[in-house]
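All protein chains but one are shown at their positions in the complex.
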Amino acid sequence: MAMKPELMKRMVKGPDGLEFEVEPLRDYYCEAPPTVMPAAYIKIVEDLFNWARAESIWILGFGTGCGAIEMRPLMTPRFDAYRYGVQWRPTPRQANLFIISGYLSTKTLKRAIRAYEQMQNPKYVIGLGSCTINGGMYWDSYNTIKRLDDYLPVDLYIAGCMPRPEALLSGFMDLKKLIRAGKGEGANKYVENFDWYKANQKRVIHDWDMPDYNW
Amino acid sequence: MTTLTIMRELHTRLKALFPVGELTEQRPALGFVTVPKEHLRTTLMHLRVKEGFTHLVLLTAVDWLEEGQFQLTYLLSNRPLAIDLGLRVMLPRDAATMESIHDVWPTAATYQRELREMFGIDFPGSPRLHEEFILEGWKDIPPYRRDFDTLKYANESYSQRPGRETHDPATHMKQQLYPNGR
Partner (left out) sequence: MSFDWMKIPYSLLTLFIVVNYGFLLNALIQKIGARVGRRHGIPIWQNYVDMIKNYGLRSSITHGVMFYLGPVFRLSGGVGLLLFVPTIYGSYMFSNLSFAGDLILALYFVFFGTLGMALGAGESGHPHAAIGITRGLSQMTAAELPFGLAVFSVALQYQTLSVTEIVAAQQGGILNWTLFTNPLAVTAAMLGFLGSMMRPPFDVVLAPQEIPIGPPTEYHSSYLALMQTNRAIFPVAKIVIYMNLFFGGADDWLTFCFKVFLIYLWSAFVGVVFPRFRVEQSIRWFLVWAVPLGVLSIVVV
(Lines give C-alpha, C1' and ligand atoms only; values in the text may rest on other atoms or scores of the structure.)
Protein backbone atom coordinates (compact mmCIF):
# COMPACT_ATOMS: atom_id res chain seq x y z
CA MET A 1 0.00 0.00 0.00
CA ALA A 2 1.64 3.18 -1.19
CA MET A 3 0.99 6.21 0.97
CA LYS A 4 1.31 9.76 -0.17
CA PRO A 5 4.28 11.43 1.53
CA GLU A 6 2.12 14.07 3.21
CA LEU A 7 0.20 11.30 5.01
CA MET A 8 3.31 9.60 6.39
CA LYS A 9 4.30 9.80 10.03
CA ARG A 10 7.06 12.38 10.18
CA MET A 11 8.86 15.01 12.24
CA VAL A 12 7.84 18.61 11.61
CA LYS A 13 9.67 21.74 12.68
CA GLY A 14 7.25 24.37 13.87
CA PRO A 15 7.62 28.12 13.36
CA ASP A 16 8.88 28.45 16.94
CA GLY A 17 11.74 26.07 16.25
CA LEU A 18 10.34 23.10 18.19
CA GLU A 19 10.32 19.74 16.49
CA PHE A 20 7.29 17.54 16.96
CA GLU A 21 5.94 14.36 15.50
CA VAL A 22 2.96 14.41 13.15
CA GLU A 23 0.99 11.34 12.18
CA PRO A 24 -1.79 12.67 9.95
CA LEU A 25 -4.04 9.62 9.98
CA ARG A 26 -4.17 9.68 13.78
CA ASP A 27 -3.93 13.42 14.44
CA TYR A 28 -6.32 14.84 11.86
CA TYR A 29 -9.19 12.40 12.32
CA CYS A 30 -11.33 11.20 15.19
CA GLU A 31 -10.48 7.61 16.04
CA ALA A 32 -13.79 6.63 17.61
CA PRO A 33 -15.59 3.94 15.64
CA PRO A 34 -19.14 4.69 14.55
CA THR A 35 -21.98 3.56 16.79
CA VAL A 36 -25.60 2.68 16.20
CA MET A 37 -27.72 5.71 17.08
CA PRO A 38 -31.04 4.64 18.57
CA ALA A 39 -34.25 6.41 17.71
CA ALA A 40 -35.92 8.68 20.24
CA TYR A 41 -37.41 6.66 23.09
CA ILE A 42 -40.91 8.08 22.83
CA LYS A 43 -42.62 7.08 19.63
CA ILE A 44 -44.51 10.31 19.09
CA VAL A 45 -41.27 12.32 19.30
CA GLU A 46 -39.62 10.05 16.77
CA ASP A 47 -42.64 10.40 14.52
CA LEU A 48 -42.39 14.18 14.75
CA PHE A 49 -38.69 14.04 13.91
CA ASN A 50 -39.32 11.67 11.02
CA TRP A 51 -41.96 14.02 9.68
CA ALA A 52 -39.52 16.94 9.91
CA ARG A 53 -36.76 14.88 8.26
CA ALA A 54 -39.10 13.97 5.43
CA GLU A 55 -40.25 17.55 4.91
CA SER A 56 -36.77 19.04 5.05
CA ILE A 57 -34.44 17.10 2.79
CA TRP A 58 -31.06 18.70 2.41
CA ILE A 59 -29.06 17.34 -0.48
CA LEU A 60 -25.30 17.21 -0.58
CA GLY A 61 -24.40 19.09 -3.74
CA PHE A 62 -21.65 16.78 -4.93
CA GLY A 63 -21.91 15.76 -8.58
CA THR A 64 -20.36 12.33 -8.97
CA GLY A 65 -21.42 11.57 -12.54
CA CYS A 66 -23.35 12.90 -15.49
CA GLY A 67 -26.58 12.73 -13.47
CA ALA A 68 -25.51 15.86 -11.60
CA ILE A 69 -26.77 17.78 -14.63
CA GLU A 70 -30.28 16.51 -13.88
CA MET A 71 -30.28 18.19 -10.49
CA ARG A 72 -29.72 21.71 -11.77
CA PRO A 73 -33.11 21.94 -13.52
CA LEU A 74 -34.74 21.04 -10.20
CA MET A 75 -33.73 24.44 -8.84
CA THR A 76 -35.17 26.31 -11.81
CA PRO A 77 -38.73 27.66 -12.17
CA ARG A 78 -39.82 24.72 -14.27
CA PHE A 79 -39.41 22.08 -11.56
CA ASP A 80 -38.70 24.12 -8.40
CA ALA A 81 -37.94 21.35 -5.92
CA TYR A 82 -37.80 23.93 -3.10
CA ARG A 83 -41.60 23.69 -2.98
CA TYR A 84 -41.23 20.21 -1.47
CA GLY A 85 -38.72 21.19 1.17
CA VAL A 86 -35.79 19.93 -0.88
CA GLN A 87 -32.74 22.15 -0.61
CA TRP A 88 -29.10 21.90 -1.60
CA ARG A 89 -26.31 22.25 0.92
CA PRO A 90 -22.70 22.62 -0.10
CA THR A 91 -21.18 20.74 2.82
CA PRO A 92 -21.67 17.12 3.92
CA ARG A 93 -21.97 18.17 7.56
CA GLN A 94 -25.33 19.83 6.97
CA ALA A 95 -26.77 17.45 4.39
CA ASN A 96 -29.07 14.47 4.97
CA LEU A 97 -29.40 13.07 1.48
CA PHE A 98 -26.50 11.97 -0.66
CA ILE A 99 -27.39 11.57 -4.31
CA ILE A 100 -24.92 9.38 -6.17
CA SER A 101 -25.63 10.87 -9.55
CA GLY A 102 -24.46 8.25 -12.00
CA TYR A 103 -21.31 6.19 -12.41
CA LEU A 104 -18.71 6.08 -9.67
CA SER A 105 -15.12 5.46 -10.65
CA THR A 106 -12.99 3.99 -7.90
CA LYS A 107 -11.35 7.39 -7.52
CA THR A 108 -14.70 9.12 -6.95
CA LEU A 109 -15.91 6.28 -4.76
CA LYS A 110 -13.18 7.10 -2.29
CA ARG A 111 -14.36 10.73 -2.07
CA ALA A 112 -18.00 9.65 -1.93
CA ILE A 113 -17.29 7.37 1.04
CA ARG A 114 -15.50 10.17 2.86
CA ALA A 115 -18.36 12.57 2.20
CA TYR A 116 -20.94 10.00 3.28
CA GLU A 117 -19.17 9.28 6.54
CA GLN A 118 -19.00 12.97 7.37
CA MET A 119 -22.76 13.34 7.15
CA GLN A 120 -24.79 13.19 10.33
CA ASN A 121 -27.09 10.36 11.33
CA PRO A 122 -29.78 9.82 10.01
CA LYS A 123 -28.65 10.07 6.42
CA TYR A 124 -30.02 8.73 3.18
CA VAL A 125 -28.51 7.69 -0.14
CA ILE A 126 -30.23 7.79 -3.51
CA GLY A 127 -28.64 5.98 -6.45
CA LEU A 128 -29.50 7.90 -9.58
CA GLY A 129 -29.40 6.20 -12.97
CA SER A 130 -28.58 2.75 -14.27
CA CYS A 131 -24.86 3.09 -13.57
CA THR A 132 -25.44 2.88 -9.84
CA ILE A 133 -27.73 -0.14 -10.21
CA ASN A 134 -25.72 -2.49 -12.40
CA GLY A 135 -23.03 -0.43 -14.07
CA GLY A 136 -25.25 0.76 -16.92
CA MET A 137 -23.28 1.55 -20.03
CA TYR A 138 -20.07 1.21 -18.03
CA TRP A 139 -20.73 -2.43 -17.29
CA ASP A 140 -17.39 -3.53 -18.77
CA SER A 141 -15.32 -0.53 -17.69
CA TYR A 142 -11.99 -1.08 -15.98
CA ASN A 143 -12.55 1.65 -13.43
CA THR A 144 -16.21 1.98 -12.42
CA ILE A 145 -18.07 0.07 -9.74
CA LYS A 146 -21.20 -1.81 -10.77
CA ARG A 147 -23.33 -2.11 -7.63
CA LEU A 148 -23.53 0.88 -5.35
CA ASP A 149 -25.21 -1.04 -2.54
CA ASP A 150 -22.04 -3.05 -2.03
CA TYR A 151 -20.28 0.07 -0.82
CA LEU A 152 -22.91 2.38 0.68
CA PRO A 153 -26.36 1.63 2.13
CA VAL A 154 -28.76 2.78 -0.60
CA ASP A 155 -32.31 3.74 0.37
CA LEU A 156 -33.69 4.24 -3.10
CA TYR A 157 -32.72 3.75 -6.72
CA ILE A 158 -34.03 5.88 -9.57
CA ALA A 159 -33.63 3.96 -12.81
CA GLY A 160 -32.95 5.51 -16.18
CA CYS A 161 -30.09 6.73 -18.28
CA MET A 162 -30.45 9.48 -17.28
CA PRO A 163 -33.77 9.80 -15.43
CA ARG A 164 -35.63 13.02 -16.10
CA PRO A 165 -36.00 15.62 -13.33
CA GLU A 166 -39.62 14.49 -12.96
CA ALA A 167 -38.33 11.04 -12.03
CA LEU A 168 -36.14 12.64 -9.39
CA LEU A 169 -39.08 14.54 -7.95
CA SER A 170 -41.11 11.35 -7.78
CA GLY A 171 -38.09 9.69 -6.15
CA PHE A 172 -38.08 12.41 -3.48
CA MET A 173 -41.75 11.72 -2.81
CA ASP A 174 -41.05 8.02 -2.39
CA LEU A 175 -38.13 8.78 -0.11
CA LYS A 176 -40.41 10.95 2.01
CA LYS A 177 -42.77 8.02 2.44
CA LEU A 178 -39.87 5.78 3.46
CA ILE A 179 -38.59 8.28 5.99
CA ARG A 180 -42.00 8.92 7.46
CA ALA A 181 -42.53 5.17 7.86
CA GLY A 182 -39.28 5.08 9.84
CA LYS A 183 -37.47 2.98 7.23
CA GLY A 184 -34.69 5.46 6.48
CA GLU A 185 -32.18 3.76 8.76
CA GLY A 186 -29.33 3.51 6.26
CA ALA A 187 -26.82 5.05 8.64
CA ASN A 188 -27.45 2.41 11.29
CA LYS A 189 -27.38 -0.32 8.68
CA TYR A 190 -23.98 0.94 7.61
CA VAL A 191 -22.70 0.76 11.16
CA GLU A 192 -24.15 -2.69 11.81
CA ASN A 193 -22.54 -4.13 8.67
CA PHE A 194 -19.48 -1.93 8.97
CA ASP A 195 -16.92 -4.71 8.41
CA TRP A 196 -18.70 -5.99 5.32
CA TYR A 197 -18.89 -2.52 3.76
CA LYS A 198 -15.27 -1.78 4.58
CA ALA A 199 -14.11 -5.08 3.10
CA ASN A 200 -16.01 -4.33 -0.13
CA GLN A 201 -14.64 -0.81 -0.29
CA LYS A 202 -11.07 -1.89 0.31
CA ARG A 203 -11.32 -4.56 -2.36
CA VAL A 204 -11.73 -1.95 -5.11
CA ILE A 205 -9.85 1.00 -3.62
CA HIS A 206 -6.27 -0.14 -3.84
CA ASP A 207 -4.55 2.91 -2.35
CA TRP A 208 -6.50 3.17 0.88
CA ASP A 209 -4.83 6.17 2.50
CA MET A 210 -7.43 7.26 5.01
CA PRO A 211 -8.66 6.02 8.35
CA ASP A 212 -11.45 3.44 8.39
CA TYR A 213 -14.01 5.99 9.47
CA ASN A 214 -13.77 9.65 8.47
CA TRP A 215 -15.47 11.83 11.02
CA MET B 1 -5.39 30.46 -52.39
CA THR B 2 -7.52 27.64 -51.04
CA THR B 3 -6.80 25.91 -47.79
CA LEU B 4 -5.87 22.75 -49.63
CA THR B 5 -3.17 24.45 -51.70
CA ILE B 6 -1.77 26.11 -48.57
CA MET B 7 -1.55 22.68 -46.97
CA ARG B 8 0.11 21.11 -50.02
CA GLU B 9 2.66 23.90 -50.33
CA LEU B 10 3.42 23.56 -46.64
CA HIS B 11 3.99 19.85 -47.16
CA THR B 12 6.33 20.54 -50.10
CA ARG B 13 8.36 22.97 -47.99
CA LEU B 14 8.51 20.50 -45.11
CA LYS B 15 9.58 17.68 -47.42
CA ALA B 16 12.54 19.71 -48.66
CA LEU B 17 13.80 20.12 -45.09
CA PHE B 18 12.85 16.95 -43.21
CA PRO B 19 12.36 13.27 -44.16
CA VAL B 20 8.58 13.44 -43.69
CA GLY B 21 6.14 10.99 -45.28
CA GLU B 22 3.24 11.58 -47.63
CA LEU B 23 0.44 14.02 -46.72
CA THR B 24 -2.85 12.41 -45.65
CA GLU B 25 -5.61 14.91 -46.45
CA GLN B 26 -8.34 14.31 -43.92
CA ARG B 27 -10.13 17.57 -44.66
CA PRO B 28 -8.90 20.64 -46.54
CA ALA B 29 -7.90 22.18 -43.22
CA LEU B 30 -6.61 19.00 -41.55
CA GLY B 31 -3.66 16.93 -42.72
CA PHE B 32 -1.36 14.31 -41.25
CA VAL B 33 2.27 13.49 -42.01
CA THR B 34 4.54 10.83 -40.55
CA VAL B 35 7.86 11.92 -39.07
CA PRO B 36 10.75 9.71 -37.96
CA LYS B 37 11.17 9.68 -34.20
CA GLU B 38 14.54 11.46 -34.14
CA HIS B 39 13.34 14.31 -36.40
CA LEU B 40 10.17 15.08 -34.45
CA ARG B 41 11.59 17.79 -32.25
CA THR B 42 13.23 19.79 -35.04
CA THR B 43 10.07 19.48 -37.18
CA LEU B 44 7.92 20.71 -34.29
CA MET B 45 10.25 23.63 -33.65
CA HIS B 46 10.31 24.54 -37.34
CA LEU B 47 6.51 24.45 -37.56
CA ARG B 48 6.18 26.49 -34.41
CA VAL B 49 8.74 29.16 -35.19
CA LYS B 50 8.67 29.47 -38.99
CA GLU B 51 5.21 28.30 -40.02
CA GLY B 52 3.05 29.77 -37.25
CA PHE B 53 1.79 26.51 -35.73
CA THR B 54 1.87 27.89 -32.19
CA HIS B 55 -0.84 25.79 -30.56
CA LEU B 56 -0.53 22.17 -29.48
CA VAL B 57 -4.10 20.94 -29.77
CA LEU B 58 -3.52 17.47 -28.43
CA LEU B 59 -1.04 14.69 -27.98
CA THR B 60 -2.47 11.22 -28.09
CA ALA B 61 -1.50 7.64 -28.85
CA VAL B 62 -2.83 4.66 -30.80
CA ASP B 63 -1.90 1.09 -29.99
CA TRP B 64 -1.11 -0.91 -33.17
CA LEU B 65 -0.90 -4.25 -31.38
CA GLU B 66 -0.51 -6.37 -34.53
CA GLU B 67 2.38 -4.26 -35.87
CA GLY B 68 3.94 -4.04 -32.41
CA GLN B 69 3.99 -0.27 -32.54
CA PHE B 70 2.58 2.77 -30.74
CA GLN B 71 1.59 5.75 -32.85
CA LEU B 72 1.88 9.17 -31.22
CA THR B 73 -0.07 12.01 -32.80
CA TYR B 74 0.97 15.62 -32.18
CA LEU B 75 -1.82 17.80 -33.49
CA LEU B 76 -0.73 21.41 -34.13
CA SER B 77 -2.87 24.34 -35.10
CA ASN B 78 -2.13 27.52 -37.03
CA ARG B 79 -4.71 29.97 -35.74
CA PRO B 80 -4.40 32.79 -38.34
CA LEU B 81 -4.69 30.36 -41.28
CA ALA B 82 -7.13 28.07 -39.41
CA ILE B 83 -5.38 24.88 -40.50
CA ASP B 84 -4.38 21.90 -38.39
CA LEU B 85 -1.44 19.60 -39.04
CA GLY B 86 -0.91 16.30 -37.26
CA LEU B 87 2.53 14.77 -36.92
CA ARG B 88 2.59 11.00 -36.51
CA VAL B 89 5.48 9.20 -34.86
CA MET B 90 5.76 5.42 -34.76
CA LEU B 91 7.45 3.85 -31.73
CA PRO B 92 8.35 0.23 -31.05
CA ARG B 93 5.87 -1.14 -28.55
CA ASP B 94 8.36 -2.81 -26.20
CA ALA B 95 9.73 -0.39 -23.61
CA ALA B 96 8.29 2.53 -25.56
CA THR B 97 10.17 5.74 -24.86
CA MET B 98 9.77 9.15 -26.46
CA GLU B 99 11.49 12.47 -26.09
CA SER B 100 9.53 14.91 -23.91
CA ILE B 101 8.38 18.22 -25.44
CA HIS B 102 7.22 19.86 -22.22
CA ASP B 103 9.83 22.62 -22.69
CA VAL B 104 8.23 23.59 -26.03
CA TRP B 105 4.60 23.42 -24.89
CA PRO B 106 4.16 23.17 -21.09
CA THR B 107 0.72 21.62 -21.61
CA ALA B 108 2.40 18.61 -23.16
CA ALA B 109 3.52 17.56 -19.66
CA THR B 110 -0.07 16.71 -18.73
CA TYR B 111 -0.63 14.74 -21.94
CA GLN B 112 2.59 12.85 -21.37
CA ARG B 113 1.58 12.07 -17.80
CA GLU B 114 -1.67 10.62 -19.07
CA LEU B 115 0.05 8.60 -21.81
CA ARG B 116 2.51 7.22 -19.27
CA GLU B 117 -0.35 6.05 -17.09
CA MET B 118 -2.76 4.81 -19.75
CA PHE B 119 -0.30 3.34 -22.31
CA GLY B 120 2.90 3.00 -20.36
CA ILE B 121 4.92 5.19 -22.74
CA ASP B 122 7.87 6.76 -20.97
CA PHE B 123 8.82 10.41 -21.48
CA PRO B 124 12.09 10.91 -19.57
CA GLY B 125 12.43 14.32 -17.97
CA SER B 126 8.77 15.31 -18.15
CA PRO B 127 7.62 16.95 -14.90
CA ARG B 128 5.50 14.94 -12.41
CA LEU B 129 5.50 12.08 -14.91
CA HIS B 130 5.27 9.30 -12.36
CA GLU B 131 2.56 10.82 -10.18
CA GLU B 132 -0.86 9.22 -10.39
CA PHE B 133 -3.04 11.06 -12.86
CA ILE B 134 -6.46 9.39 -13.09
CA LEU B 135 -5.94 5.88 -11.81
CA GLU B 136 -5.22 5.66 -8.12
CA GLY B 137 -3.43 2.58 -6.95
CA TRP B 138 -3.43 0.85 -10.34
CA LYS B 139 -1.60 -2.49 -10.27
CA ASP B 140 -2.35 -4.10 -13.65
CA ILE B 141 -0.84 -3.30 -17.06
CA PRO B 142 -1.86 0.14 -18.40
CA PRO B 143 -5.57 -0.09 -19.27
CA TYR B 144 -5.52 1.54 -22.71
CA ARG B 145 -3.12 -1.05 -24.13
CA ARG B 146 -5.04 -3.36 -26.36
CA ASP B 147 -3.69 -6.51 -24.75
CA PHE B 148 -5.42 -5.43 -21.51
CA ASP B 149 -8.70 -7.36 -21.27
CA THR B 150 -11.15 -4.79 -19.90
CA LEU B 151 -14.13 -7.10 -19.57
CA LYS B 152 -12.14 -9.77 -17.75
CA TYR B 153 -10.69 -7.18 -15.39
CA ALA B 154 -14.12 -5.67 -14.71
CA ASN B 155 -15.63 -9.08 -13.97
CA GLU B 156 -12.80 -10.00 -11.63
CA SER B 157 -12.67 -6.68 -9.77
CA TYR B 158 -16.27 -5.57 -9.46
CA SER B 159 -19.26 -7.66 -8.48
CA GLN B 160 -21.99 -7.62 -11.11
CA ARG B 161 -25.63 -7.51 -10.19
CA PRO B 162 -27.24 -10.76 -11.35
CA GLY B 163 -30.03 -10.59 -13.90
CA ARG B 164 -28.38 -8.35 -16.41
CA GLU B 165 -29.22 -9.23 -20.03
CA THR B 166 -27.65 -8.00 -23.22
CA HIS B 167 -29.55 -7.80 -26.48
CA ASP B 168 -28.24 -7.29 -29.96
CA PRO B 169 -29.97 -4.00 -30.85
CA ALA B 170 -30.99 -5.04 -34.37
CA THR B 171 -32.61 -8.36 -33.45
CA HIS B 172 -34.11 -6.91 -30.28
CA MET B 173 -35.83 -4.08 -32.11
CA LYS B 174 -37.02 -6.47 -34.80
CA GLN B 175 -38.59 -8.61 -32.08
CA GLN B 176 -40.19 -5.56 -30.49
CA LEU B 177 -41.58 -4.06 -33.68
CA TYR B 178 -42.52 -7.22 -35.59
CA PRO B 179 -43.36 -9.85 -32.98
CA ASN B 180 -45.02 -12.08 -35.58
CA GLY B 181 -41.79 -12.37 -37.54
CA ARG B 182 -43.06 -10.50 -40.57
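The first chain written gets the first letter, and so on, giving A and B; residue counts start at 1 in each chain.
Note that a contact is a pair of C-beta atoms (placed from the backbone, for glycine too) under 8 Å apart; a residue touches a chain by one contact, two chains touch by 3 or more.
All figures in this text were calculated on a predicted structure; none of them were measured in a lab.
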item	value
Chains still shown that are in contact with the chain withheld from the display	A
Chain not shown: contacting residue from A:102, A:122 or A:186	A:122
Chain not shown, touching residues in chain A	30, 37-40, 48-49, 52-53, 55-56, 58, 61, 76-77, 80, 82-83, 85, 87-91, 93-94, 96, 120-122, 215
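In this section, only the chains that are shown with their structure count from here on.
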item	value
For chain A paired with chain B, centre-to-centre distance based on mean C-alpha positions, whole Å	37
Residue ranges of chain A touching chain B (in the complex, touch as defined)	2, 106-107, 110, 133-135, 139-147, 150, 203-208
Chain B to chain A touching residues, read off their complex	132, 134-139, 143, 148, 150-151, 153-154, 157-161, 163-164
